[in-house]
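With one protein chain withheld, the remaining protein chains of the complex are depicted in position.
Chain IDs A and B follow the sequence of writing; residue 1 opens each chain.
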Amino acid sequence: MELEVKRDRLVLRVRANKWEWTIEPRYWRNPLVYVGLLVALPIVVYFVYPSLLATIINANLLAAIAIPLAWMTIGTGRVNFGPQFYIGAGGYAAALLSIHYGLHPVLTLIVAALVGLAFGFITSPLALIAGGLYYTLLTLLLPLVFLEITFIYTGLFKGDVGLAGVAPLVDTGRFSLNIFLVALLSLAMMLIYMFIIDKVLRSRYAVQMAAINDDEEVANSMGVNVNKVKIISFAIPAMMIAIIGWFYAHYYGTFAGITFLPLVFMLKILLVIMIGGRAQIYGCIIGGYFIAFLEMILIRTMGDISPVLFPVILLILLLALPEGLFGVYRKRHYREYLPTLHVRR
Amino acid sequence: MAEILKVMNVTKTFGGLTAVNNVSFSVREGETLGLMGPNGAGKTTLVNMICGSYAIDSGEIEFMGKDIRKLAPHQRCKLGISRTYQIPRPFPELTALNSVVVSALCGKDRHDMALDDAATEATHYLEFVGLFAKRNILAHDLTLYELRGLELARALATSPKLLFVDEVMAGLNPVEAENAVGLIQRAKEEFGITVLWIEHVMAVLMRAAERIIVLHYGEKIAEGPPEEVANDPAVIESYLGAG
Partner (left out) sequence: MLGVIETTIVYTLLMGSLYLLVAVGFSLICGVLRIFHLGYAYIFVATIYLTWMFMDLLGWGLVPSIAAMAVIQAGLAVAIYKGLVSRYMKQEELIITGLLLVAIIIEQAALRWYPIQTGVYLETTVIPGMTQIGATTISNQLLFAATVGIVVTGLFVLFFLKTKTGLAVRAISYDLYSSRVMGIQVERLYIFVMILVLIPVMIATLAVAPVWAVDPTMGWGYMITAILVVVLGGLGNLKGTIIASYIIGFCHAFVSFVVAEPRFMTLSALVVVLIVLIVRPQGITKTESLW
């Protein structure tokens, strides 16, 4: 394995394969500006209005779930309607290890990631054999059945109430500083995911995924290992989503399946993608912040009617803006996006 | 000349219909073998079986001395088998360039090839078929003739040893047809590939092929040089009917 730094690009060679990445300053100008804004936000909020930090964390985490989900969608050519299944897997793994064995969050992270990867591999055949509505229904079922299992084995999973006493991510002694650091951590996590998936969607794998989505049989005849692409596009995003489950467990200090596994949570994630702008991953960030802040505003202003109002507003938005917020931006500022990937059913 | 492909007693049935019945033949390296037969004779089914899209019910297929019956289509492609499709099947939402990039990247285990390198190689193939100017146009916006060219470029980009060309003539006017034939001949010479050419139109194969095999209702009824096959009474009967 060797890494070569040229004037405008990075070249990585592993055995017989070669990967190239552009690192020209102009190429990075826009992204750096936006990242700067995203980092400035929690810093400003910390000093001005600290209670908003929780909303920012929610926004970052929602986006961080939606981003690998976009990869899973494009890579398998189907929409997974039960991503919260992996949140449950990662979250419970982290919570159980932390409570019963007192493992440090970094260790539980490793285990949660491995659990997520394992669950991802075990469930990946769904992407190979099931298609269309069958896939939708089965992925929809998985988290609901997971929830059933947590109720069956109440002794272990503590049913409705959930597990409590999970170690916090950071502990500086000062509560507001803790939240601030967690906010920065959530932002870092989301940005790392964004970076990874952005690279994947510009890489050789992206072209293969686009070919598979267009015509799977022909892609297979042209040398694309369809099954391998689908399994990897399923298992690795599953692992990334499970890591977010780990984050939730250590952030809240508790983990209950009933919070994350039912459909309400999945709908939030789905709406982040829809309202943010379909398989456009930058739209996921906008969607995440939009949904998180909308929910917060509704809860603070409308009180207990907000659980009803929230889906109503989202329904109106969904119908009024079918191409999502980022889609509206894209229509105004059209640029050449390579390659535009489509999801087939 | 070595035998690059050996098909032995291959049979395929769909429900009650025997599409290919006990067909055996071999392809020698570097030749152009024609595969003829009226509609429904089983030509495309045979190609699908060799390329891996269909499983064979019985028989053996050997490519370069290896038994390929258990290999998946993409593995056969990496070994050196490639094909075009009778009705073009491009990747509709990909540009012409990206369509060829896919096969350039995946068709063969390449050393030291990044995405940009694959794109460069793809442009060479596009230029060969004359589509360089249309490289950034989405595949579903191309004309039939251009799509045929794209199919050929895509198949060639996998660096095949054996190329199946499936009914290139259909739907083309005489000028386009001439160009298409010439293109395949040039491809053969320039890239050193063996071609198995499925075609309806006898006239084309008479000129282009060194040997012709004729299928009728899934069975091989003739094999030999073009003049011999053209005058074979069984072949004439299969096309024109008895009497």
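By definition in this document, a residue touches a chain if its C-beta (ideal position, glycine included) is under 8 Å from a C-beta of that chain, and two chains touch if they have at least 3 such contacts.
Predicted model, so just to flag it, every value in this text is computed and none were measured.
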*Sort by label and list the shown chains the missing chain touches.*
A
*asked:* With the missing chain put back, one of A:A40, A:I149, A:A188 or A:I297 would touch it. Which one?
replied: A:I149
*Of A:I110, A:L141 or A:L156, which one is in contact with the hidden chain?*
A:L141
_Applying the definition given at the start, please give the residues of chain A touching the unseen chain._
79, 81, 125, 129-130, 133-134, 136-138, 140-141, 144-145, 148-149, 151-152, 262-264, 267, 270-271, 274, 278, 304-305, 307-308, 310-312, 314-315, 318-319, 322, 345
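Note that in this section only the chains that are shown with their structure count from here on.
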*So what's the Cα centroid distance for chain A and chain B, whole Å?*
43
*Would you mind writing out the residues of chain A in touch with chain B in their complex?*
11, 13, 16-20, 203-204, 207-208, 210-211, 213-215, 217-226, 339-342
*Name, in rising order, each residue of chain B that touches chain A in their complex.*
51-53, 72-74, 77-78, 82-83, 85, 89-95, 98-99, 101-103, 105-118, 154-155, 158
